[in-house]
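In what follows, a structure is listed as structure tokens, so that the remarks can point back to it.
Here is chain A:
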Amino acid sequence: MEPRSFPPDVFARLAPEIYFERFLEQGSRPTGRKFTEFRPLLVQQGRQSELAPSALGSAVVRAGQATVICGISGGLTDFENEGGVYANVEIHRGGRSGAPTAEEMVLTRRTHELILAAQIDPSNFKIDIPDSIEPCRKELVLNASIRVLSRTGPCLDLVWAALVAALNDTRIPLFAEDERTHNIIPTCERKPLVLPETLVSSVSTFGLLKSGEVLADPDGPTEEACISNYVNVAKTDNGLLTKFSLLCTDTTDGVDAEKIGEILSLAGRPVSTV
Partner candidate 1 sequence: MSRFEIYSPEGLRADGRRWNELRHIKCGINTHSKSADGSAVVEMGASKVVCIVQGPQEPETRSRVREKATLSVSVTVAPFSTTERSKHVTNDRRLQEMSANLQNLFEEAVLTHLHPRTEIVCSLTVIAQDGGLLSCCINAMTLALIDAGLPMYEYVSACSVALFDQTPLLDPNNVEETELASVTVGIVGETDKISLLILERRLGLDRLPPALELGVEGCKVLRQVMDKEVRRHGAMRLASRAE
Partner candidate 2 sequence: MSSIEQAFVQSLLEDQKRVSGRRLNEARKLELAFGGSYGHVEVKMGRTRLVAQVSSQVAKPRDDRPFEGLFLITTDVSSMASPRFENGRQTVDELMVTRLIEKAIRRSNALDLESLCIVAGQSCWMVRADVHYLEYDGGFIDASCIAVIAALLHFRRPDTSIDGSRTIVHTLDERPPVPLSVLHVPICVSWSFFDNDIIVVDADEAEQDLRIGSMTITINKDRDICQFTKAGKIPLSSQQIIECCEQAHGRAREITDLIHEKLKQDFEKRNRGNMGFDLAENDR
Partner candidate 3 sequence: MSSSDSENESDVEMILEKAGLVTPGEMITDDTIWMRGHGTYAADNVTYSAVAGTIERVNKLLSVRPLRGRYIPVIGDHVVGRITEVGNRRWKVDIGASQDAVLMLGSVNLPGGILRRKSDDDELQMREFLKEGDLLNAEIQTLYADGAAALHTRSLRYGKLRNGLFVQVPASLVLRLRTQVYRLEGGIEMILGINGYIWIRKATSTNANAAPMDVSINRLEQESNSMEIYKDENDPIPPSTRQTISRYANCIQALVYNEVGINEARLRAVYEASVVYTDAGELLDNTVKTDIVKQAMATL
């Protein structure tokens, strides 16, 4: 039985671990990046490119092969302090629509927790009618529909980057009361959202190998097949953390404080808006 040889991409699917080890030995990764190198994150806000004219705000984020688009639309709720930003993440599965998968639900919930942690000032969502007698009870609801157009690996970082960019891009309407029908209608003036500086500027994802090596921004089928330990860090502009979620199931000698320190220092990634 003479040894069989396969073209690299077939070999990568057949035996991802061995294929991956070959790269690690030379200190590089299948995607060509160094261990601690992030994919460049390109953000394009809706305002310049008329991405989604009818949305209050929108943005597209690209990193490597992955693309995420986020559009924000408004709505009213008549219950008190229920105004705010509500996100829903969908992953494009080649047109097959169906019940949301576990990954979509987990991404939606994690994004929701990040929004709560960001503590966006609720006054943004109060509606004050210029000359009305009693304060208006309705509140503004911003529905962020986030769609991962092409998924090449864990994508919480891209989803959050798209949402932040879209929120920055959002212009919410001022409201007035229609004399005849007495309901609240949006006027054409717009005002930007007042976003707190604690709004997280970046979420970074790290993979942890069995040997303890830290890989920044795992991406691509091979890395996803081989890495089972992940760390997600949400860091604000001024260095505070709002989210740290770590899952290390099979590491030979565990994760100690020094390793976590190393990861935290790497966290935070440059975003270049196009």
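Observations on the model:
As a working rule, a contact is a pair of C-beta atoms (placed from the backbone, for glycine too) under 8 Å apart; a residue touches a chain by one contact, two chains touch by 3 or more; residues count from 1.
The candidate set was assembled so that all candidates are chains of the complex that A comes from, given by their letters.
These numbers come from a predicted model, not from an experiment.
Candidate 2 is the partner touching chain A in this complex, chosen from 1, 2 or 3. For chain A in complex with candidate 2, the residues that touch the partner chain are 79-80, 134, 137.
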